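Provided herewith is a single structure, encoded as structure tokens, for subsequent inquiry.
The full complex has more chains than appear here; those shown keep their coordinates.
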């Protein structure tokens, strides 16, 4: 039992602190974007590290490998082939990318570049609107690819 | 003549002793260095350092590995504790850092470092192992590398801090909260979901590492300590804990730290590091000079609790002998094992196999790969092998 010194957090303070987005979409901000818009964001802020159309080099490949995870050979694990939730793309890009200036993108631009990555992977169309309502509903190709670990696995 | 000591040893030498001053080492003839506020290792130990690699454009993303083969005992000195960071080491002003606890709680609360420092403390000597430690041993060819490069993502320290449950109790956890999303204050905002049972169990908000404030590369000014769990979950630079009903499905618990199996499905939420051991001496770079008696020494650990047995083989697993375990054997800490071995000068294959108090036995590499395939990447805990050549050279092999 402690001295009880925690200070009450005001809702506005919590809102400022809370930068996470859940798979149910909780935490998604206002705004929206399309792949068409996102392409410009990508080419301005991402292409130097992730290559033309997310093909990778020098950094992580963001596109491809969809439906080809089984086997013994090295798998191409990308946003498209491996990530189970589209919300994670928004969450991760907003908090961690671009690597050299994380959290510098406007929410609008995060929506747009998220849409672009999903489109490059064939998950959504070029003009599909991605926002707080649509993003959690997107069915990712590997949505059911994960099993919780149990001893002996 | 009257020569010091020699008379007692029973033999008198003819030569005159130090007629003009004493023949001693140079460092005995002039005063040494003055005191310093914070000490450093000898300059002759400059080679005992973490090695690291990182992707292009991202000097702070990657891992720095502990030189296990240069160390002894169970404690890792703070300067050599392994590090895994996703966007460099933040330079956090402790007076400005805050920890927020919110989500499914009755009273969302904010804590400063100063506030937390007044709470009751607990210490736990615990290993931390990166989920990706020894990943290279999943590969089909044995990588020619040393213990540091292969297994150096594990370290052990005395961590001291506040029981997380004390803080969660103060916030009042809603019964619907089954997970805690933990988030770091680094540029990557590294975040992971922790099951509520662990958070209410032995988890600490750790403020001290081997007595002093946690090192920047290990989470200054505060980190989550989840004894026995994979390193990635023990979020460094802890800034936020959000109580939620379902896991947040962050990038690091979906795209990373999941184990891809041959059927294309992946194991997720592999929390505890399983029973494991590594021989640190002899090992690559520590070659044997000549036949004779050596001490085989290494480290064993288990996320399930205490190590109860470590067996050592010098013939690639055909025969085993039980090693001596250094006391104290602590739950979820590194345990040093040691065993004398007479090298006859012929080829040998050294292995170690640990057993924990739950009865879990470290599997062979073959058995592990049979279960998980070669692409699992994380949580490799199979038996590792060092080949000893007739020349005395020690290399990483599969046996």
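A and B label the chains in the order they appear, each numbered from 1.
The criterion applied here is as follows: a residue touches a chain if its C-beta (ideal position, glycine included) is under 8 Å from a C-beta of that chain, and two chains touch if they have at least 3 such contacts.
Not measured: the values here are computed from a predicted model.
Though each chain kind is drawn just once, the whole complex in this file has A x2, B x2 as its copy formula.
Going forward, only the chains that are shown with their structure count from here on.
Separation between the centroids of chain A and chain B, computed from CA atoms only, is 31 Å. Partner chain B is touched in their complex by these residues of chain A: 1-9, 13-14, 17-20, 22-24, 48-49, 58-60, 69-72, 74-75, 77, 79, 82-85, 87-88, 91-92, 95-96, 99-100, 102-103, 145-149, 152-153. Those residues of chain B whose C-beta lies close enough to touch chain A in the complex are 55-58, 61, 86-87, 98, 100-102, 107-111, 115, 118-120, 162, 166-167, 169-171, 181, 183, 187-189, 191, 239-240, 242, 244, 246-251, 254-255, 258-260, 262-271, 371-375.
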